[in-house]
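Missing here is one protein chain; the remaining ones are kept as they sit in the complex.
For chain A:
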Amino acid sequence: MLFAQFKTATNTKKDDQELWSALRKGNRKALSKLFQLHHKHLYNYGLKIVSSEQVVNGVIQELFLNLWDKHQHLSTAYSVKAYLLSSFRRLIFKQIQKEKNRAKRNRKYIEREEELTFSVENTLIREEVAQEKRRQLHEAFQTLTARQKEAIFLKFYHGLTNRELVEVMDINYQCVRNLLYKALERLRSHIETISYQD
């Protein structure tokens, strides 16, 4: 039994490249097509970082408007998906920062920088997985750090390769592998018991 997501991820890669080069030549339809192909994934990724649907949708719009604005200056992307996700991630953090700056107004200065949260509350596990497993894995997931959750999500939901993760999360290759390894190890140790049941 395979992941449907993995399949689509591999199949769209070739389309992505063709659309990307069309976009660079100024093809508006290519932009719309890329939007259609990637909107759902960007949306789901964004919602894990900020819970506001409105903010996520707004930033996706901004991302594609920016793409169109500078389409002449775009370089070839070895992975369109990774390029979109990493630009999107940057824009979201910029937006969060901006909103924080606005909130400072009329208020005493708050020194503490809030840490990034990556929420996977309503995440995980297909319907057919037993309730108990679902609960345990959910619990295990909550013990991961925000970055570990993000890495796991990007790898197993978006089907990104490690090299793509390097680009999106803006950390080096070894860090990506360590992050994934630590997260998987932790998940494994929590759900060890379930995995051995059948």
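Keep this in mind: contacts are C-beta pairs under 8 Å (C-beta built on N, C-alpha and C of every residue); 3 or more make two chains touch, one makes a residue touch a chain; residues count from 1.
Simple rule for what comes next: contacts and distances are computed from a predicted model.
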Chain excluded from display, named as in UniProt, from "Stage V sporulation protein AB", "FecR domain-containing protein", "Phosphate ABC transporter ATP-binding protein" or "NADH-quinone oxidoreductase subunit N": "FecR domain-containing protein"
Selected from A:90, A:147 or A:177 as touching the chain missing from the view: A:177
Where the missing chain touches chain A, by residue: 1-3, 6-7, 10, 28, 32, 35-36, 39-40, 43-44, 47, 54, 57-62, 64-66, 68-69, 97, 99, 101-107, 109, 111, 120, 122-126, 129, 133, 137, 152-153, 155-157, 161-163, 177, 180-181, 184-185, 187-189, 191-192, 195
